[in-house]
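Shown here: the complex without one of its protein chains, the others still in place.
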Amino acid sequence: MIKNTYDVVIIGGGPAGLSAASAARKYFKDILIIERKEALGGILLQCIHDGFGLTRYKEELTGPEYAFKEIAKLKEDIDVALNANVYYLKSLENDDIEIKFYDMEGVHHLITHKLILANGCRERSNKEIAILGTNPAGVYSAGEAQYLINILGKLPGRRCLILGSGDIGLIMARRLTLEGAKVIGVYEIKNTPSGLERNIVQCLKDYDIPLHLSMSVSKVHGRKKLEAVSVVKVDENMKMIASSEEKIACDTLIISSGLIPMADMTKKLNVLKSPLTKGPIISQNYETNVPNVFVSGNALHVHNLVDDVSYTGERAAYFASLNLKERKYIDVSFDKNITYVVPQRIDINNLEDKIDIAFRVKKELEDVTLKIKIDDVIIFQRKFIKLLPPEMVLLNVKMTKKVFDKLHLEVEENKKV
Amino acid sequence: MTARERKVLKIIKKHQLEVSFHIVDNLFLSMDGTVDHYLDGVKLCLDLAKTKLFKHVINNLKALDVEEEKIYKPSIKDEKLEGLEYDVAIIGGGVIGASAAMQLSIYPLKVIVLEKEEDIALEASSRNDGCIHPGIDLKKDSLKLYHLRRSLKMIKPLSEQLDFDYAEDGQMIVFSNWAYAFAAKIYLSHKVRSNNIPGYVFLKKEKLWKKEPNLDKNFKYGFFFPHCGAVSPYEMSIALMEYAHLNGVDVSLNTYVEGFDFKDDEIVGIKTNRGNLRAKLVINASGVFAEDVAKLAHDHYFSIHPRKGTDIILDKDSYPLLSRSGMTALDSLKARKKSHSKGGGVIPTVDKNALIGPNAIETPYKDDYSVDREVYEALFKKYQHYMPSLNKGMTLAYFTGVRAPNYEEDFIVERGHFIKNIIHAAGIQSPGLTSAPSIGVTIKDLCLDYFNIHETKKDYVKTRKRIPLIKNLNDEEKEKLIKSDASYGKICCRCEEISLGSVKEAIRRCFDVPTVDAIKKRVRVGMGKCQGGFCRPEVMMEIAKSLKVDLKDVIIKGDKGNLLDIGGHLDD
Partner (left out) sequence: MIHHLTCIVCPNGCALTYDDKLDEVKGNKCPRGESFAKEEILAPKRNLTALVKTIYSNQPVVSVRLSNKILKKDIFQAMKIIDEIIIDHPMKLGDIIIKDFLNYQDVNLILTKDVKGE
């Protein structure tokens, strides 16, 4: 039975939502998880490969195993709505949140004091990256191909080409090969791979699958079904070099070109969005500009490790439990080596001793130091042998000063001795 | 040599081409011989058509730079239609075929629609910007203007009767330069009078910018035509065809017309990949293939010269950032007068997306639906010029359609010339979608005349209802719908908020084997941000369930399944 009021409602039953819910049990009585699909676990259920849980559980788990560990932590006192779609969210005058959703039983209407968004991310579509030519069947996103194979047990085709060297693309190259498809190659528009080196080794090199850097798909061919793909080299500005175009016969094109935080829930609440992460702007308390609305996991920004996603869920639940005073924000600034920093701003009226800071760098950097300054004084620094754009860094930083006007991140090359 | 022939020779000479010609039945000019470049032949035929010395110019020129085109044909071969007898067979399930079927369906006639693709409205009738045009750019005595004027009166009641969306947002033409705007004012006032169409509202500066807040402020003058707007071209086509189907019209998909059987100067049979059927009257509504069908029917007296156009659909977030009405910006009047198509614009769609396009490129290839990179880039560049907030990041989808003009650039809606029992609806290009309802009426009148029928059937269905979408309902209606069928409460496409119940209903409403794309066209599953990444497998499963087939046999597009079993083939 769905109650009329909750202490906290969590939208999304994937890793972020699950950890938020189990953590929330420490602080709240009435907790509800609203999940769109028929089961909890989220995308983990289709990630049958291993490599999950190394930091959180100190063992190497597959996606489903990780999900079941998280689900097992939920107790019966947590309400779960499955097959449920939230269609209305409104921040009320007293800062409670009004929620309407429907499931297969009907429409549900409730009020919650705190809301945690944990509704994950989506894949960039082939249209967003302008895959031109015809529009035949046989072009899939990596996640969709993963669902077809790992959940439905069906192979999208026999001769596959993969565009994008993100981890999902690499992992799919291996899955496809093991399930009987020929992976002709992985094509990456950038001059460096987007996925982890470890996956390049065990997903591509192990199976002699070539990785073509600085190349992209210029055109797809085929009226109803994919018949061929034209690939092309790109120059340093990622402009296609037409003379290098080459047509490759294949029946499947898999696009793995990045993930974008889902905006369907934040949009309903008019949450401010960051153009850099495409996710919401938050404070160090994981709170959006809408009071009592918190965000965690990939709905916030895209993480590399599910362990980190689970961590943000727990943190969001913790901050949701606090009675925050009137918010006062200062913006976080950063230097040109950094792509983005989350949180985007600090709520200095509600500052704890330690805050989480996540960032990504723009290009590959070697032997550098990250410095965090408040009011031009360094409060934290850490050396990195190597920083790569695909690898997000998540830090827990001690705040030595509670009142300040400026928080700044910079990544500097270490002086050679 | 007649004066007419001398004129033709003079024009050929002007084009510096070595080609011959002959005149057919004293009415039609057939151009014969060989040209190096396809486009040279098209330009010549267009010039010849402009002389109006002949009813139609037929382009029989062989162009050396044209490669043989592989036209898509369904692979199915069976006897489904063998020996069946119909009063009327409509070839082509586009908006024209659907409109004719809808009109005919209430009369005591046995009607079938033959469509070569796996769904109706898959070619120009879905690859279309959906504009309902004001009719300002049409020639006074054209058939285009006749049908457009009649359709403009029909479209709103039709949208209510058949329950499809018509967004009467109007259309705007804007100018940056006062001199051009002034000239346009004289020209447009004249056209409104001579074409006998509803007038415009002239908007200057602040008034214009208030109506179109995102317009580049260099554009200061606007002409607003309120009596037009946009429909979803495939939604309208599907609504028309569903209505026809409710009233007993058969729809045979994946059905390709290979030829006809004749008796004297009449068609008696139609040969298809699904068997040979008999029809008393044939309607040629085959769009860009209208000339091919006319040839097969021994009634070849006009030519189609395909013209490719690309549109880009932008995501819903961009809707408030772009134009409120269908909008075209012109820096000069010439550009507009030169082209036969409207010239494109920034157009709000009925689904609250925005659309930019289309362009127009002559092509010899009828079946080429590819989107070219140059065109994609050029469209953004063109429209950024007056909608500065437009950017490529807003791209949701894009598509190319092929228009089907003849050289006279006017519709042909008439009984055949050599063959008695064929009706051609050919050369239907912009404003073809707007004119479709009226063209359907004319086709119906020609049919009734042929069969000498005056009365409708006694009983027929009066209206058609759209598939319920949970997102369009209020809370009580949502509750009621879910209580009536729980699957309406289970979301399938999260981007467009389409629930499984709507998908199931769409599957039921497909005229033949449901495909993933057919479901997408009916209820917009997979038309949002993720373009089907999340929901396509769910739609495939639902189709498999309803047809009781393996997932391998579920069709996304075309007539063959897409998936394979995992495992095996490890040795390859």
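Letters A and B name the chains as they come in the text, with residue numbers starting at 1 for each one.
Simple rule for what comes next: contacts are C-beta pairs under 8 Å (C-beta built on N, C-alpha and C of every residue); 3 or more make two chains touch, one makes a residue touch a chain.
None of these values were measured; they are calculated from a predicted model.
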Quiz item: Looking at the whole complex, which of B:Pro157, B:Gly259, B:Pro320 or B:Gly567 touches the chain that is not displayed?
Solution: B:Gly567
Quiz prompt | Sole residue of A:Gly14, A:Gly51 or A:Gly222 that reaches the chain not shown, by the stated touch rule | solution = A:Gly51
Practice problem: Check the options A:Ile151, A:Ala242, A:Leu322 or A:Ile378 and report the residue that touches the missing chain. | Solution: A:Ile151
Self-check item: Contact residue for the chain not shown (choose from A:Glu197, A:Glu352, A:Asp367 or A:Glu412)
Solution: A:Glu197
Self-check item: Residue among A:Ser230, A:Ser244 or A:Asn304 that touches the chain left out of view
Solution: A:Asn304
Exercise. Name every residue on chain A in touch with the hidden partner chain.
Key: 45, 48-51, 54, 60, 62, 64-65, 68, 149-153, 178-179, 196-198, 200-202, 206, 304-305
Practice problem: Tell me where the left-out chain touches chain B, residue by residue. | Solution: 566-568, 570
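Just so we're on the same page, only the chains that are shown with their structure count from here on.
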Self-check item: For chain A paired with chain B, centre-to-centre distance based on mean C-alpha positions, whole Å
Solution: 40
Quiz prompt | Partner chain A, residues of chain B touching it in the complex | solution = 72, 367, 369-373, 376, 392-393, 395-399, 470-471, 475, 478-479, 482-483, 486-487, 489-491, 494-495, 497, 499, 516, 529-534, 536-537, 541, 551-552, 556-560, 562-570, 572
Quiz item: In their complex, what parts of chain A are in touch with chain B?
Solution: 36, 83, 85, 87, 100, 102-107, 109, 122-123, 125-128, 130, 132-138, 140-141, 143-144, 147-149, 151-158, 179-182, 218-219, 221, 223-225, 240, 262, 264
